[in-house]
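The complex is shown incomplete by one protein chain, all other protein chains being positioned as in the whole.
Right after this comes chain A.
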């Protein structure tokens, strides 16, 4: 299990050191690649752009607004690229697709298994390492885009059907089936845990024989008896993807490795992404492919199967998916996990209407086969039975994979014996099927428990056991409690009998039959959870965002990574009224400049854009023919320039869909000169240092100067980089560093009311040429200002001076401030009343003056950003000061009560400042967000200046900045297949290159309320709600904001109640929430207890405002971790330590004292800081191993670092902390507390599910919400 590389700590210049597998176009020498691709990020070679830059200068213009969307700037189209010279070892195209995504688990990318790739032999390697999860591509016949289909190992599409033909299997099934009636009983009697895997496997053996058609092969890959030849032919497309996806992530840690390893071996070409998948937690299941969308393609496949007329269709679909799980030996391990995937699939259910409609015609024929196969059925239930006992009741959800199966029952039949875990659902449904189908009035039977419903064909055996020992699965998916095998059966039957569009009516018809209803719900991914009964609602491992399932045409198009681009609802409501009914906030969260390890970068003479709306060409456009494409945002048909036909990878003409622009939803262009209105600016950095009395006391200057001195060389920039310093107390001190000086010369301006620059030049100097002078200055400064000074700070004047200095070039101003600016322009008065720190309503959240805002707007116009480091020891009125960063696209960093003597604070500042100095930076940037017609951006959140309705002006853009946009639906989207969003970030890299980074996200639409509710993305919603709440605090009041947050939870649950026809909250004993929104109330409660929004607890105003700034501008992952910190048990670390190479991976705990055991030790991680909490009952062995102390009392009261001890346990904890630190901008600070330390409240106040004075506990909060649900 390799972790994705740390994306953050990239020092500029290191980014291209990708292993060979990821070779991209990047590494092709530029000289050979005129029209090809260039390198990424800051690492551009200067030489490579020189010619390019010289062109730029032609195009200067006075205005500073880049020609981002001017109609006139369409690049000249027809300059064909020079063909590439042959380049040896040119990487395959699909690498492009992988590039942008750090997170391998990001939704299914198109099959990247060797398509046309030059690397046939390499497949195994790719599969294991970087191939995204494979999806059985055969179901979507998109010959053009699906490279993988024709991969060397795979059969062409038209050959595929035979592989899944059913005819042989039935025979074999029958043999196994004979056991079935008996086995179920046996199975029931077995203690859940005792099922030997061998038993389960037995059914498999028949299949391994040659009898099985090609279709079976995937299943039996694991068994040695399979004819070897069949493996390469069939295996690849079918099983693997599924297997790895489904099994991997969901497995309990122990079993995971097993699966992942076996899968690859068995399936040479398998998509084995399993490893990354595992790592990234719950998989994104590919089930959707089985569902509706793929159906249309079925007929062709089917044609090859004489024996299996209509039936085979479903079979084909589902069958391929099941195989992987059937590996012998794996079964037992897989069981529990399997069910998980099922759960997860459910919410992701594709639009049901499609599958339903399409399958409808198929139905009648199906029933007959069903009858025929009846005899066979029993056997299949057999495995299911066996498994059943072992499965905790909840695990049955496997059933939910039912959606997958619609076609499915057949699949189940045939593959039954082999398909142990997963197929369970298949099995079980099978027996019921036959009767159900023929039976004209299906309803009556169904209403009864599964057993009776089964009727004739032996459904009875279906175990109702559900008596499995609770596993941790229960905790994770408690809602499953009520699903029993019978229900599962029912679901499946029902699903077969009723095409989707009927479903709704049927559901209501049977409203009183809750069992049936649940079946429906699960079937369509509409499960719900009773929040009041479900105590352990937090998944133990972070969940992936719900998957986006596009219509079949684009089902395999690469969508943007959810880490970059996320929408609160993964299926956009078709109309505004539907959106209103769902009461969900609609918005997108963007992290546009996120550090990416693999980003395709393209340099070409003309960038292909829509002539009408200026959308960049992207994977979701429709190619009318080889010469024209249809814009997916405005639907205009555009011409395709000649050179776009050229594929730089295969060096061939004629297939525009092979271009990297079409292969990747995140791409970067090197912009031609049309995109510049002035020559790209150099990197210019100016540091404003507070040297007033309080600043000198805090001693921050030493820390900052030392850090800066050691990172001067790593400042992103090219040979033109400039740097300057300005200090201010009651006066402004400038530092002149010109050629003739041997030491920096200080010039002090006393007149702060009318600020001026004492020297026209040499205040900003070239970094490379004056390195020595600058280092000397940084050495002198702390000494120079060590003596006591004046208690006055003229920040406003200093900012004006800085603006004057920077305005001609643009760049970045970094302000260090420790006290309230009290003289000169922009002077402020203290507004905080320390006695009101815990009062109900918080005042003074708005700026006291607009001085800083106006200054920020001036800066923004001059392409200058202001970043603020507030190291205050007293009230500084951050609410006002933050204006300078908010509107100039800067960032606010806050370390309250900073004292350099406290080494941990000095370290924290060093880490923060180091990251700040060395991270990538984009200058003079603009971010434009385009939406499909009918959707419009309503409100923006983040730090920027909104220059027009869809354009954000970002003087600087940093990789740690996130943005959010609220959307409105202005016209009906009913006739659209999908809704697309494109965010394009035009910026100047620190190397002086103009670049455009384009992210495109496509989402399907939904037309029913349940669909909308169940495709909500709760994490993203919280991200958006937090920003909206902060806004509300500013525009209205804090109490109103809190009220609005609670109402958000109430509204959503009310909408769900309406959609499901449940009783009103006040009269109901339960509080039901859709599966996809089950964590929303918890997160909202956590949000209410954030520093920003809490009342009743003493909170400094500055800290409150700093937290608000953070929530407004941080990317989603950081916000989530801050809102609901991760709590890990440390004392059980060893149990979750799978192998030596890997850090342990313990499950998360809910933030409640209930989960804190007196004999444990815990780690609470909120992103910025980690708190290690050691309880007094912890075993001495643990203490000595981890902390190197003999007893609890020897632990320090509070420690700031974990000692290094030469023990395995200590190393393990270190490894774990290091692993946690990998995915954030800078390592978190660590605090170790005993449970009797004085400051243990730091830990206990984060247990947000518990009641604290003045704030509700989670349960109380739910009760409160329940009474409100109407």
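As a convention for this text, a contact is a pair of C-beta atoms (placed from the backbone, for glycine too) under 8 Å apart; a residue touches a chain by one contact, two chains touch by 3 or more; residues count from 1.
Convention: contacts and distances are computed from a predicted model.
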{"item": "Name under which UniProt lists the unshown chain, selected from \"Protein cornichon\", \"tRNA (guanine-N(7)-)-methyltransferase non-catalytic subunit\", \"Snare protein YKT6\" or \"Phospholipid:diacylglycerol acyltransferase 2\"", "value": "\"Protein cornichon\""}
{"item": "Candidate in contact with the missing chain, chosen from A:541, A:887 or A:1261", "value": "A:887"}
{"item": "Touching the absent chain when the full complex is considered, from A:715, A:848 or A:1044", "value": "A:848"}
{"item": "Among A:611, A:837 or A:938, residue touching the chain not depicted", "value": "A:938"}
{"item": "Residues in chain A touching the chain absent from view", "value": "65, 846-851, 853-854, 857, 861, 886-887, 936-940, 945-951, 968"}
